[in-house]
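Of the protein chains in this complex, all but one are displayed in their positions.
Going by the order they are written in, the chains are A, B and C; count residues from 1 in each one.
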Amino acid sequence: MARITMREAISQALWEEMEADQNVFILGEEVGVWGGTYAVTKGFYDHFGPERVRDTPIAEAVIVGSAIGAALTGLRPVAELMTINFAYSAMEHIVNEAAKLHYMFGGQMVLPLVIRAVGGGGRQLGATHSQTPDVIFAHFPGLKVVAPGTPEDAKGLLKESIRSNDPVLFIEHATLYQVRDEVPDSNYTVPIGKSKIQRQGQDATIVTYSKMLEISLKAADQLVEEGIEVEIVDLRSLRPLDMEPVLESFKKTNRAVIVEEGWRSYGIGAEVAARIYEEAFDYVDAPIRRVAQKEVPLPYNRTLEQMALPQVEDVVKAVKEVL
Amino acid sequence: MARITMREAISQALWEEMEADQNVFILGEEVGVWGGTYAVTKGFYDHFGPERVRDTPIAEAVIVGSAIGAALTGLRPVAELMTINFAYSAMEHIVNEAAKLHYMFGGQMVLPLVIRAVGGGGRQLGATHSQTPDVIFAHFPGLKVVAPGTPEDAKGLLKESIRSNDPVLFIEHATLYQVRDEVPDSNYTVPIGKSKIQRQGQDATIVTYSKMLEISLKAADQLVEEGIEVEIVDLRSLRPLDMEPVLESFKKTNRAVIVEEGWRSYGIGAEVAARIYEEAFDYVDAPIRRVAQKEVPLPYNRTLEQMALPQVEDVVKAVKEVL
Amino acid sequence: MDKREHFDLYYQMVLIRLVEEEAARLYQQGKIGGFLHLYIGQEAVSTGLISVRKPQDRVITAYRDHGVAINCGISSKEVMAELLGKATGASRGKGGSMHIADVEKNFWGGHAIVGAHLPIAAGMALGDQYQKNDNVTICMFGDGATNIGYFHEALNLSKVWNLPVLWVCENNQYGMGTSVDRASAVLDIHQKAEGYQIPNSRVDGMNVLTVREAGLQALEHVRSGKGPYFLEIVTYRFRGHSMGDPERYRQSEEVKKWQENDPIGIYRKYLVEQKIGTAEELDRLEEKVKAEVEEAIEFAESSPEPAPEDLFKHVYYEA
Partner (left out) sequence: MDKREHFDLYYQMVLIRLVEEEAARLYQQGKIGGFLHLYIGQEAVSTGLISVRKPQDRVITAYRDHGVAINCGISSKEVMAELLGKATGASRGKGGSMHIADVEKNFWGGHAIVGAHLPIAAGMALGDQYQKNDNVTICMFGDGATNIGYFHEALNLSKVWNLPVLWVCENNQYGMGTSVDRASAVLDIHQKAEGYQIPNSRVDGMNVLTVREAGLQALEHVRSGKGPYFLEIVTYRFRGHSMGDPERYRQSEEVKKWQENDPIGIYRKYLVEQKIGTAEELDRLEEKVKAEVEEAIEFAESSPEPAPEDLFKHVYYEA
């Protein structure tokens, strides 16, 4: 077990898969000479060379589109979108091409493709650069959407994504890159579409993922001081969505709070809540609560931005409301 | 009261607003010489001329982007996207520009803008051309999303949308254009963000909108024969979402089925269900059911396509399940 | 070119024509659903072009794909069956007219979003370049597709990375009802390639041999490692954009004028005049094609529908 950062974990996953498989290559803005704007691919250009670490023009549609084409020829491209906010500029190719080609042509076309994109707010980047629109991508069948919250999951899930024969949108969070935690030394992978209990408890269930896992764990620590033990389920994948661990936990606690960073309306929490009610109706002891972003474009001003984002206190408060 | 089709209702709304306000103009693919691929703007080009009925190149980003720019100069553009499937090609300008400019610049920029887009499946157009992705647009604060299900609402809501000073995504349904119904003769409008009871009943509440209103009304007629009277609430607007009539009806029936055409996961029904549980928890007598599209890209084959789309029988079955 | 080759080209053009005339009929009968975009009038373009591609060269086009599919070697049976949405169709009945493909034949579809397949084509060319073979990707698209952003991003990248891709614009002079001059800043579409310093040329698309010759040279250029090439092929769509097009945007005189330039007629005249074949031989060939098309319809109509469980197949990859 080594203690490494999320950034190192993702970097290692890419490095190891590129070492293991010549067909794996990276393309995106500033992934090469610059070393990745978040330094995730630092050193890759010198080691793997310009053929396998490809700096692209600023043209998201052709970054994803050409990755799709390369995947169709049997390669395993990892396309990096500098941030998920720029995924709108590649929307057609993510949700209408990558997500549909395999199905639409009767299974003839296979797309072993990964699209990495970093998202999240909290860095005063303003409305266009601070989004967590994960849910809109998770809405599309044919696409797999993964969003890890720990270094261990990030490394294992990215390796699994690269080896998968389906298009995977791999969502990272800019304020998690520094997070440090233990990661197995073995050449492990983590299956896509499996939620995970990240903390044991019996009083209430918190369902969350990505950055909000960190917030939820902090909330859990505060709640302990008041004798409240929450169980935390990390979705890790948004599509396929694995409700099993969520339902199991809920049947034990009978209370749930869903914590997501994105906007509340039509968000991740709505689906998870609806599913719990559908599949564990008789176990519901209190209305399920959702903690999410206020419904405004994120402002630049730090105080306002923090007001809009879910805080530890919001989670603590919501948990107490369901008890 | 005249009986007109949905197509005529939308066409009349555009015509009347263009007659009333010189600043209103239309731009889009084939809106002019062709008369609109769904014949909605037939006759407009000859009457209003090429300045106000503008055929554009096939370039969705600049169709919406230039509409935004024109709106900033004080005009009231109505941009037509030939179908909502092409909205992905204008995604950046719809959700990142139109939805955010007013907020991001502190209220300085005003965007009286309407984006018309027709969606829906059921016509064997295949996976890329048959979508109902309404929910992904409704997720964005700053945007208004309207999707009428009757000629009366279509006409009144489109006029309201054109007069509104906010960007409005106005979603039509290709298989509703032929629907004929009564429309007031007066120069009326229908407020955005107000749901409406389209059918009275006391046994269960169906929450739906657009094409699925038609399906739900048919289901209601079948259910009557079994002595079941459902109340049908038509959302009409997805953002802002008006839950009042839904909650009122639900507090009376204590049972609900949500019917939408789009994919089930992370769909409209999830949010509506979550809200009902949050705001009327003590009134819930049975798990709320969702009727939605199977989670597959829509296939071309007619039988398979119909299997994937919500049918009257599915609604009937769901209603019986909640009783 | 020997007689056999000439006859093969003629055969393909006639086959495309008859398959589509029958498809139009079946559409009227409601046996074909969705959108149906006929290639009638443009047969010389893909027939001439595809006739000079090597089997390992990839082909990708837009939704007006029946002709290209047939030229790539997909049988009239599989095309017909796909149009009828049958399990025996090229795309197993899931794609329909706009989404025909057969990757075994190196035909990569059939794409219905205007211009969106150009970035994908650039990526396939990248894949071949990465794998250091000398395959060429042939990407066909319409004049209207040259105004969308995808076109720009794909052409720019192809030049920056020197990708082995042949860009082929089928300029049939309209994007639906919008003539080139009302949608494009330049009338000679190939002028756009100048913005990327991609070598380019413009040829007549009604003469299959002219297209074939141009295709040969263009493919040679790309295969030799010189990077992308842009070919504008001027043609005309005899029928509406798709079924049920009011055609308010053009005069019937204009259509008639072009129909006198029927690519099949031109070629037939040439073959007879050059004594490559007699009228009788060609008539016999046409009879054979008629029979083949009847068989194809027979096959398609008697083929099974996809199984209900197919609805959930192919959403994700299954080993």
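Here is the rule we go by: a contact is a pair of C-beta atoms (placed from the backbone, for glycine too) under 8 Å apart; a residue touches a chain by one contact, two chains touch by 3 or more.
Just so you know, these numbers come straight off a predicted model, no measurement behind them.
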Listed residues B:5, B:66 or B:306, member touching the removed chain
B:66
Please pick, from B:56, B:237 or B:301, the residue that touches the omitted chain in the full complex.
B:56
Options B:109, B:197 or B:312, residue touching the unrepresented chain:
B:109
Which listed residue (C:131, C:156, C:201 or C:217) would be found touching the missing chain in the intact complex?
C:156
Residue, one of C:5, C:194, C:220 or C:287, that touches the chain absent here:
C:194
Chain not shown: contacting residue from A:35, A:69, A:119 or A:167:
A:35
Take the complete complex as the reference. Which residues in subunit A touch the chain that isn't displayed?
29-30, 33-35, 37, 55-61, 85-86, 89, 123-129, 294-297, 299-304, 307-308
Listed in rising order, the subunit C residues that touch the chain left out are 147-153, 155-156, 159-160, 182-186, 191-198
What residues on subunit B make contact with the chain left out of this view?
25, 51, 54, 56-57, 59, 61-62, 64-75, 77, 92-93, 96-97, 101-110, 141-142, 144, 164-166
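The definition used in the following text is that only the chains that are shown with their structure count from here on.
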Report the inter-chain centroid distance for subunit A and subunit C in whole angstrom, where each centroid is the mean of the CA atoms.
40
Inter-chain centre distance, subunit B versus subunit C - centres from mean C-alpha coordinates, in Å
36
Where subunit C touches two or more other chains, by residue:
91, 93-95, 99, 113, 116, 149, 315
Junction residues of subunit A - those touching two or more other chains
92, 96, 103-104, 141-142
